[in-house]
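Removed: one protein chain of the complex. Kept in place: all other protein chains.
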Amino acid sequence: METPEQIRDRLLARFPGATVTLVVNPGASGQHSLLLDPANARAIAVFLRDDPVLRLDYCSNATGVDWPEKEIVETTKVSVPDPAGGAPKIVEQKTKRIQPGYLEAVYHLYSMALKTGPVIIRLRTGNRTDQVALPSLTPVWRACEFQEREIFDLYGIVFTDHPDLRRILMWDEFKDHPMRKDYVEPDDYEWEPTAHDEVLVRAKAHAAAAAPAPVAPPPAEAPQP
Amino acid sequence: MIESPSSPLAPLAGAHVRAVHDAFHGDLLEVSMGPHHPSTHGVFRMMVTLDGETVVKLKPVFGYLHRNHEKLGENTTYLGSMPYTDRLDYFCSMTNNWAYALAVEKLAGQAVPDRAEYLRVILAELTRLLNHTCLAGFLLQDAGASGTPLMYAFREREKILDLFESLSGSRMMCNYQRFGGCRVDPTPAWFDAARRVTEEYPRFLDEYEALITGNEILMARTQGVGRLSAALAVSAGITGPMLRACGVDYDLRKAEPYGFYSRFEFRVPLGDHGDTYDRYMIRILEMRESVKILQQALRDIPAGPIFDSKAKIRAFRPKAGEAYGRIEGPKGEIGFYLISDGTGNPYRYRIRPPSFVNLTVLEDMCLGHTIADAVIILGSIDIVLGEVDR
Partner (left out) sequence: MSDTPVITRQDRDELRRQGILLTSIEEVYNWGRSRSVWPLQFGLACCAIEMIAASMARFDIARFGSEVFRPSPRQADLLIVSGTVTKKMAPQVVRLWNQMPEPKYCIAMGACAISGGPFKQGYNVLKGIDRFIPVDIYIPGCPPRPEALLHGLMELQKKMRGEKLTGPDVPRNKQPDNPCEYPVPEFGAHDLEPAKNPDIWQPPAPVRPDKP
């Protein structure tokens, strides 16, 4: 089995216009991945599947990950010239930078023929609002058909050329993408039969928001279950 | 019955549907089977288009048991997700536990003591017996053998559930594996009981096979029904007994031995036709192999600790990174994909559900068969909705 670096170099030689970046995994598992650019992703996927050395005929897992934009504070040391003419001072300067958010699709590829793997490829969208299209890999591996529909449903990545891109788990009228990190679930915490403090806080927040509608014990004439 | 076309890209369901549509000219009837239907396993729903009794289009509808497992997993600790994995595929809580523990151990780089590895193999193979027995019962139930085969299957299930209950405290929701080992050490009496169940199991299989395997009605209903080609199965990511019924030799216990599976002698049964009957037979044969593994494991299990003493249970914070761990569950390859950002909760917690992906080819297998056959084909895939919808 080739290392991800070797696969990257081979892909760059085979597809001169493509961008293939190695994403290093700092964890103990050592499963590094390859970041592909969406324009060439389909062609590269077909190559990975059909290449006689790799033969990645089996896409085990396809999933989405949400990376919302986050503020990164970088501390850099800048030398400031002394106006009095003395030696320049070293001053720590903090710069704030907004790292733009994006959605990511991750594919875990294995070879059933050679019993090797995994090779992990990732695709990233431009942002989280209007540039959310990625090429579908369902024409390359049928295994992605339902899994990409699930990513579309829960994360909102639109897969172009997917044969049947509809919501799969939530109902068709549903508007949100619930697996995104900024999803706000509907407030139906009227009452909690459990005694957990955290959920009790939520129930109290609901009661405060629902005011002035009185939150009272059930009226006596209501049919008792 | 439908071969995959030789194109550079993988075959799609839509292409076959249109071809079959053109061949028929009758009035089409659209039927919604489910989510409440006695023959769908749980709350599964199929939108079926029929020409007479023949299926010309079949679209599965999911989500009626979507319990937001992955979102809950992101909002709880690593250990807090362990009981939730029991409820994924509620026949196979032990293998779900193992798959999750394996993924977390990969993420954190944790070792597992020998005795715990043996225990995991024993419990996983007991789970495989349990799952395949119940599947055979439900498949026969779907074929119209109302009651009796399912009662035989559930009689055997209770024996294994008693083992699970005396070990973990719960019949179905065992919550037994931990990152770096297992929760409690079985007593010698437990091992005696496990040996007794293992020794008696082949007798049950003989009895069951004498009733079912050569049964003419079962053969007429299942042979040649729901054929799946090996090329389509590989492309569609089919795993488990369903893949091996097509003749593809891919069992993670052999292909990528996790745990201590490389220490055991067993064979991987393969099918020839990829039809419903082969899928039934593969499971029966796998049960016999599981009994062999159990006998070896119960004989060889060493003494020692069952939990890595250096492992942390509380305040468990693996360093940033990601890991994908997978095992050969009874229904197919169950995997967990975890991304850690260094905090106590996983940043991303993804389950690779075998029966969800195996449903990809349901339409391809059902086209051209009657609606009654579609019920058996669905039964032979072996789905559990807790895992399909999560």
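Labels A and B are assigned to the chains in the order they are written; within every chain, residues are numbered from 1.
We adopt the following convention: contacts are C-beta pairs under 8 Å (C-beta built on N, C-alpha and C of every residue); 3 or more make two chains touch, one makes a residue touch a chain.
As the structure is a prediction and not an experimental result, all values here were calculated from the model.
Among B:Ala111, B:Met151 or B:Val184, the one in contact with the hidden chain is B:Met151.
Residues of subunit B that touch the chain left out of the display are 35-36, 38, 42-43, 63-69, 71-72, 75, 83-84, 87, 90-91, 150-151, 154-155, 157-158, 171-173, 385-386, 389. Taking the complete complex into account, residues 169-176, 178, 183, 185-186, 188-195, 197, 199-200, 203-204, 206-207, 215-219, 222-223, 225 of subunit A touch the chain not shown.
Just so we're on the same page, only the chains that are shown with their structure count from here on.
Rounded to whole angstrom units, the spacing between the C-alpha centres of subunit A and subunit B is 27. The residues of subunit B lying in touch with subunit A in their complex are 8-14, 62-63, 66, 68, 70-71, 106-109, 232, 234-237, 248, 250, 255-256, 318-324, 326, 333, 335, 337, 339-340, 347-348, 350, 352, 356-357, 359-361, 389. Across the complex, subunit A meets subunit B through its residues 25-29, 31, 46, 50, 57-61, 63, 65, 106, 108, 112, 115, 117-118, 120, 138-147, 154, 163-164, 167-171, 178-179.
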